[in-house]
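Omission of a single protein chain aside, the complex is shown with its protein chains in their original locations.
Here is chain A:
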Amino acid sequence: MSTLIQTDRFVLSDTERSAIEHEMHHYEDPRAASIEALKIVQKERGWVPDGAADAIGAILGIPASDVEGVATFYSQIFRQPVGRHIIRVCDSMTCFIGGHESILGSIKNHLGIAPGQTTADGRFTLLPVCCLGNCDKAPALMIDDDTFGNVDAGSVAQLLEAYA
């Protein structure tokens, strides 16, 4: 049983550290790499654990509170554990007209999760997302980095099968 309070010190891996240091040099001010640094950590770990803000802030030379402020502002930075796969369902008005609410209903039936929730087995997290720019093929959704169009409520379960 894990403790409620995380006491392990957060340490960046060498890969994470060198990727963040590489990004810093694309900008006049290292702070500009803060969002990318959070994405680097998230790529390795799935989410941004407590303590990452201190470690990133130390590299970029900015307060941890600034890093945390950025981490909590952006919707695609996750400050709590998420599933192995992220389902992003486009909720633009075009996909609304295309029936995205029935897709959300189908996911709810199949996986038992609503937007913002993660399956108990840690396989999927469901999130809403701004217009995916796939409006001629509405309704659209993304699973991880894959975009799907003309999705219908009946075929969602089949799409999800490919993501173990």
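What we mean here is this: a residue touches a chain if its C-beta (ideal position, glycine included) is under 8 Å from a C-beta of that chain, and two chains touch if they have at least 3 such contacts; residues count from 1.
Please note the rule applied: contacts and distances are computed from a predicted model.
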### Query
The chain that is not shown, which UniProt protein name from "NADH-quinone oxidoreductase subunit F", "Peptide/nickel transport system substrate-binding protein", "Sugar ABC transporter" or "Acyl carrier protein" does it carry?
"NADH-quinone oxidoreductase subunit F"
## Note on the structure
Filtering A:64, A:82 or A:131 for touch with the omitted chain leaves A:131
## Note on the structure
In the whole complex, of A:11, A:58 or A:97, the residue touching the missing chain would be A:97
### Summary
Hidden partner sits against chain A at residues 26-29, 31-36, 38-39, 60, 62, 66, 69-70, 73-77, 88, 91-94, 96-97, 128-138, 142, 145, 147, 149
